[in-house]
Structures are given as C-alpha cells and as structure tokens.
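Shown below is the structure under consideration.
For this view, one protein chain was removed and the others were kept in their places.
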Amino acid sequence: MAGLLGAPLAWLLVVYVGSLALLVASAFFSLDELSGRVTTDPTMDNLAEAFGESAYWSLVARSVGVAAAVTIACLALALPSAYYVSRLARPWAKRGLIVAMLLPLWAGYLVKAFGLRAIFEPGSEVGGGGLLRALVGWSPGFGYVAVIATLAYLWFPYMLLSVYAGFERLPESLLDASADLGAGSLRTFRSVVMPMLVPSIAAGSIFTFSLSLGDYITVKIVGGTAQLIGNIVERALLAPNQPLAAAFTIWPIGIMVAYLVVMGRLGAFENL
Amino acid sequence: MNKRVRAVLAIVSGVALLGACGGDDGGDAMSELGEGEGQVNLVAWAGYVEDGSTDPNVDWVSDFEAETGCEVNVKIGNSSDEMVELMRSGEYDAVSASGDATLRLIAAGDVAPVNLDLIPNYADVFEGLKNKPWNTVDGTPYGVPHGRGANLLVYNTEAGPAPSSIVDMFSPDSPYAGKISVYDAPIYIADAAIYLMATQPELGITNPYALDQTQFDAAIAALEAQKPIVGQYWALYTDQQAALESGSVTLGTTWQVIVNLAQGNGAKIDATLHKEGATGWSDTWMISSKAKNPNCAYKWLDHIISPEANAGVAEWFGEAPSNAKSCALTANPDHCTIFHAEDEEYFSNVYYWTTPTKECLDGRTDVECVPFSEWVNAWNKLRA
Partner (left out) sequence: MRISARARLGYRLVTYATIGLLYLPLVLIFVLSFNSARSLVWPPRGWTTRWWTTFFDVESARAALLSSARIGAVAMVIAVVLGTMLAFALQRHDFFGKQTVGLLAVLPIALPGIVTGVALRNAWVRFGWDLGFLSVVAGHTTFCIVVAYNNVVARLRRVAPNLREASADLGATPLQTFRYVTWPLIRSAVVAGGILAFALSFDEVVVTTFTAGAGISTLPQWILNNFSRPNVLPYVTVMATIVIVVSLPIAWLAQRLSDGGGETR
C-alpha cells in the first residue's frame, strides 16, 4: 500500500504542493529598488497591496461573481439536457447525443474563445461586427457579459458530464416510488431528484467555478476592458514583480480551497 | 540652466549613482568575434524582426540567415516591462530595448557591455543617438541605436477631422468617447502627465517622467476620469489593429506600424501628432549577459543597423532610422524628412520612454519623485 501511495504522493507533494509553498513564501520577498531583481529581504508590502487595496477587493468580488454566474448558466442548460438524454431520449440516441455534447470539449479552448469573439464582435456604425451583429443587428460587445457567456460555453461539457452521470445513477425505482406516493413530477424533482443530484452538481461546479475564477485568456479575448484575478496576476508578473504576483495568487488559492472543502461536504469527491 | 541640461545632468547623476552602487555585473564586452553558433534568439518589438511571413516584401531576416547561418527566432515583447521580464530568464540573446527598459536591464546585470569595434555599421549611426544616457553608462556602451520615433494618435478619418490636441483622449466630452484606445502599460501615465502639462500648468510638471507625489496623484486622477470614455486598453498591437479595422476604435495612442497594417486591410484611418508634445522611444539593441549565441547576436546587431536593413525596418515600423545612410535607401524618398530623422530639434520635444526614479529626472532636489515600482502599482489598481 505504501508503495502504491508513495510515488504519486511524492509527485503531488514535492512537485506540486512544494511549488505552491515556494510561491506563497515568495510573496514575502521584495524587489531591489534599482535593478528590480527579486531579493530575499522580507516585506509585508506585497500582501498589504494585494489584500489592503479596495480596488482589489472589488476585483476579487467580481471574479467570484463571474465564476458563480458561469456555474449557474452551465447548470441551467445542463440540467434539462442531461435529464432529456438520460431519461427521455431513445436508447439508441443516448450515446450519440452525449458524444455530440461532449465533442466541443475537444475542439480546443483558444479556438472556441476566438470563435466566440467572432460572434460578439461589436463593430461600429461604420461597419464591421461579428455574427450576432449580422444576425440580430446588435451585440453586447466585449465585456463581462461576453466573458460569462464564453466561459459558460467553454466549461458546459464538464457540468453536463457530471450531471448526466448523476442522472444515470438515479434508480428508476425511487422515482416510481415517489409517484406511487402521490407526488407530482415537480415535487418529485424537488424532493427526490435534486437532493440526489447535489453531489454531481457540486462535482461539476468545481470545474466551472475554478476554471472561470482564474481565467485570464478568455478575458483578454472577449472581455474588452474587463479584468479578473488572473489578469492582475499576469500583469504583476510582467511588471516584472514576481513577489507581488505571488501575493495575488493567494486570493484564488484561498477561495478555491474553501470552495473545495464545502463541495467535499456536499459529496462532490465521490462523483468526480 | 535650461531644463534640458538639467534633465541630462539628472539622468547622468542617476546613472552615476547606478555605477557607484555597482549593481549586478553584466560582465565584460566580447573582445573578438567568432563563428556563428547557428541561431540567435531575439526579443523585439512587433515589426522589428520581419522575415517575410507578415508580408512577403517585408524581409530583412532571410538574407541575414543566408549570409551568417544564424537562424533567427524572435519573441515579440508587447511592452518594455515584458521585455525586462523575458531578458531576466537568460534565454534570449539580444533585445531591442526602449529607454524605460535599458537602465533596468543594465542595473540588474541582464545585459553585457557591447564592444562597438565588432560592429562596423555603428560608424554610420547619427551622432545624436550615440553616447546617450540610456545606452551608455560611465562611458561604457551597452548597445547600438535601432531608431527612434514618437507615439502617435490614430483617428478614424470618417469620424471627423484630425484631432490636434491630446485633450480629445482625456476629456469626458471628447467626441470620440467610448471608442478610445489606450496603451495598456504603466508608462502611459507619462501621457497623462503631458495632458496635465497642457491643462493644469499650475502643477508645474516639466518632465512627464519626473512626477512628485502631488503631480503623480493628479495624473492618476486624470486616468481615472478617462476610464469611462476608454473603449480599449491595448497590450497586443494586433488588438488595436483589429479594433481599428472593425471601427470600434476611432481614436487612440498608436505606432505607425499598426496604422499601416490596418490601412492595408482597408481601415479608414490616419495618424497624427498632437501639439502638446508626445511620448516616444529611442530603442537600443542590447546583448544578454547570458547569451548562448553571442557571435550571432553581434552579427545581428551589425545587420539591423546596416543601411538596407535599417531603412527597411524604419519604413515598415514608421520611425526614424539610426543609420544616416538609410535615408538614401528608403522606398519613399521623403521618409527621413517625415520622421525627422536628422531633426534633433524635433526630438528634443519628444519625451522618450525612461524609467522614473526617486531622484527626480528633471533635476529637482527638494522633492522625491515617484519611482517606477509605484507607477506599476498605481496602473494595476487603475486597471483592476
């Protein structure tokens, strides 16, 4: 057993957690004033900057908001679709439908983001514009709406997969029993189905939430002037101010660890 | 003492301070040129290293590769800060650094002194670009000049006449509100300072890179006030190009190369210079202190400032060449006149990108100026 555990644990601990620890430690380093090089002189300035400025508090709140919105949007589309494919679709169509919905995952993150850029391009009175503009004459343009829509589009297959697996695990007998006891479909859904789906939803939400929280590339592609946590980290890195970037990363690390603990309580880990 | 001499003195004393402190050592200059190593890895501004893949007629790399056997790999740096960060890794051999990057690179020991005897074309460089505070420290040269230019204003010709003032970039009732494109880098604070020089002269700003706390706070306030009318903060030149082509940006700070590329795709735009004076750059090709291919690096430096190559890049990018002989070789015979290549008077009003330091660059000793690290923090907060 120790042998089984040893090697992967060594990797995860040494390579992964080790680098994370180094990163957090480096948040306490300062830059040499003249050359800008990282020194090992300790300072609290980076943490004060990352955690003390109200501008960054609102940035973090916005990022959490976007991540939550993306999760909800994915859930809203995944629930009915997964229910349909799992319970209502003809058996021979099931596999085809699921593969059809998962295939876009393979198309590539960047390609899809740029595809959505071509859809949201606002153009102007003098012309240009993307697909939305051409079809309905208007586009929300680049901004938080486009970011949320794009991220929801990108991560939808993850949520779908989780929720679909959850529906598949629902025993039909339970639903029949609920109907026998006189519950209408809505009541059954609320009291029987949803509680049993919570672990799958929690599992799916881990992907949609975390992938959205730290995203900076989609923000750059369709976000216009929008900024999320990931952008600030990248900005600090390019300054170059690596210790400050490290200080900023403590935000998403803290948020995600807390999120994982909560989702773990909801049973997400048995359903990943 | 006029302000120009004061400024130069300040820079020189700042740099002397640098030398006295030692900083990290960039090593010694190479004494002899050897055989090419087979490749050279460059960090450059977009448009500086063209091998025909952007436009088949724009190529000064292929002949270099054929002649020297040094295959060119280029990484485009989108800002001076990014270039400093890239050179720190030690993975690149040479960099085209603007004035706000050179001294940081020298102080950190990321670039080595350059032996100008190994670069024959240096002899033909304009005297006005030699021995400048941003490329020479204590008499030791750290690179060769690439060229110089000013940051222009691009505007959509169908949206109105050419804007003559920087006020259109900042004023809330600007006719271009909502479609303004701003360079996404902390150094842009200097442009806000230029705006203040024109609209709030009582602040007493004389050098946009020498801002004491009061002046700096005013500049940040101007940028905060500008936020609602900004349509795009561009970091990648292609972002601004795309926005110009689609028409979602009708005014912005730009480089001539972006204007050229967008015009090539049909954008109805043109570039102009605002009357209050512009920020600009004077770029230097420098060699990494950890260069793995130093011989090829030296060959590249000699090549890029050779008359033909320098003429090519100056026309493509839209800047004044550094090699005096390039002026006779440009496809447009008026190129050097348009870009004021021989006009030192013109460039005395261009505020070259420089790294702001605590010691005020305009020579004031009664106050402390805001150093670049604070510029970065302020810009991060502004963009958050």
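By letter and in written order, the chains are A and B; residue numbering begins at 1 in each of them.
We take it that a contact is a pair of C-beta atoms (placed from the backbone, for glycine too) under 8 Å apart; a residue touches a chain by one contact, two chains touch by 3 or more.
Being a predicted model, the structure only gives us computed values, none of them experimental.
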Residue among A:59, A:147, A:163 or A:233 touching the omitted chain: A:233
Given B:136, B:241 or B:355, the one touching the chain that is not displayed: B:241
Where the missing chain touches chain B, by residue: 41, 53-55, 73, 75-76, 89, 91-92, 236, 238, 241-242, 245-246, 261, 265
In chain A, positions touching the absent partner: 1, 4-5, 7-9, 11-13, 15-20, 22-23, 26, 77, 80-81, 83-85, 87-89, 95, 97-112, 114-119, 121, 123, 128-131, 133-134, 153, 156, 175-176, 178-179, 185, 188-189, 206-207, 210-211, 213-217, 229-230, 233-234, 237, 242, 245-246, 249, 252-253, 256, 259-261, 264, 269-270, 272
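Note that in this section only the chains that are shown with their structure count from here on.
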Partner chain A, residues of chain B touching it in the complex: 18, 21, 23-24, 79, 81-82, 84-85, 88, 104, 107-109, 156, 158-159, 179, 186, 230-233, 235, 245-248, 250, 268, 358, 371, 373, 376-377, 380-384
Residues of chain A that touch chain B when the two form their complex: 31-37, 49, 53, 55-56, 58-59, 121-129, 141, 220, 224-225, 227, 231-232, 235-241, 244
